[in-house]
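Yeah, one chain of the complex is gone here, protein chain that is, but the others are all in their spots.
Order as written gives the chain letters A, B and C; numbering starts at 1 within each chain.
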Amino acid sequence: MIRVQREDFDVGAEIAGLTQGNRKIGGLAVFVGLVRDMAGDRAVGAMTLEHYPGMTEKMLHRIEAEARARWPLEASLIVHRYGRLEPGDQIVLVATASSHRQTALEACGFLIDWLKTKAPFWKLEEGPAGAEWVEARDSDDTAAGRWDEAAPPGGEDPKAAE
Amino acid sequence: MIRVQREDFDVGAEIAGLTQGNRKIGGLAVFVGLVRDMAGDRAVGAMTLEHYPGMTEKMLHRIEAEARARWPLEASLIVHRYGRLEPGDQIVLVATASSHRQTALEACGFLIDWLKTKAPFWKLEEGPAGAEWVEARDSDDTAAGRWDEAAPPGGEDPKAAE
Amino acid sequence: MKLLYFAWLKTKTGVAQEDVELPSGVANVRELLDWLKGRGPGYAEALADLDAVRVAVNQEYARPDDPVGPGDEVALFPPVTGG
Partner (left out) sequence: MKLLYFAWLKTKTGVAQEDVELPSGVANVRELLDWLKGRGPGYAEALADLDAVRVAVNQEYARPDDPVGPGDEVALFPPVTGG
């Protein structure tokens, strides 16, 4: 299941709903991304998350489907917020449940890595010198690339031009 | 922080308490272990978790300290239950928070892997053929062994005799 | 064709969304970007470094040689930074 929303989410309620009544689940892995008050050595007062409505949902559905094709999951959930957020606010929730813990943990890591490099969101950070669009990090591409060996999805996130 | 308790825990409340007021946290990783209604192909009606009071707390503290020595964590928590549990019940909670997501995810995986092979808990499963002590799995040793390369802790979990 | 711009591509072009009529000779992503560059200084600046530009055609990531046509929705944006 995926959701894109402006409102905050309740991690406890989300994961309770996810595992409710499924007695095959032995392990639940969860990742929550939060707004920090520093980006490198720059203070961040707040940030605004822009996204591409329509394509965002499409990509999140696809990323989730890819995880479920790679790992035997009993349940999975991605919730991503957009709009203005302040330090301490929750940005994204990824949760995966499986009969075995390694499966849940791996799939959770995969989802957040892929989401970071494929879902069309952009962060505008408000710092002391004004608002700046956050630059994508090579380390995120590297992290996402770790998952390419197994079964490259093909055709995603290429450069638009050389 | 570590806790060993008979009572259930509230994941939402635990992680809210863990991240509360710390604006340096960019990523929170959580693992929850749950009782399944099957163990391999055997139905499980319930299980009882026995532990070694005193040594359990000592080992959990040490495992947590090892994680914090290896990764720059802003917060960490292990809660492990004992006593009689039924399918769907929560057994263990591991949570790690860091400024970066990979740090939190790796430390979370480390904690649950090490806990599984080092903390003195034993599961007695009640199946159709009566109660059976769960046997330790080689795959858990393998999973825990993944973390040995970096900085072997030394002296833990040896065999008592050849 | 419907064009969408996000993040600093929107700031630099000064446009979030526009409908354009494709001139003849614009049949793929590369040709579309070349044509857009000539539409004004804002576009030229936004598209100066194509390594920093991602393109989606009908909400799918697209490559330079992928075709584009009058009925398409084409989005231009920087590498994503969500999560």
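By our rule, contacts are C-beta pairs under 8 Å (C-beta built on N, C-alpha and C of every residue); 3 or more make two chains touch, one makes a residue touch a chain.
A quick note: this is a predicted structure, and the numbers were derived from the prediction, not measured.
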item	value
Which displayed chains the unshown chain touches	B
Given B:15, B:30, B:73 or B:92, the one touching the chain that is not displayed	B:92
Interface with the unshown chain - residue positions in subunit B	33, 49-52, 54-55, 58, 80, 91-92, 112, 115-124, 133-136, 140, 155-162
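Simple rule for what comes next: only the chains that are shown with their structure count from here on.
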item	value
Euclidean distance of C-alpha centroids - subunit B vs subunit C, Å	49
Distance between chain centroids, defined by C-alpha means - subunit A, subunit C (Å)	25
Residue list for subunit A, restricted to those that touch at least two other chains	33, 112
Shared interface positions of subunit C, touching two or more other chains	83
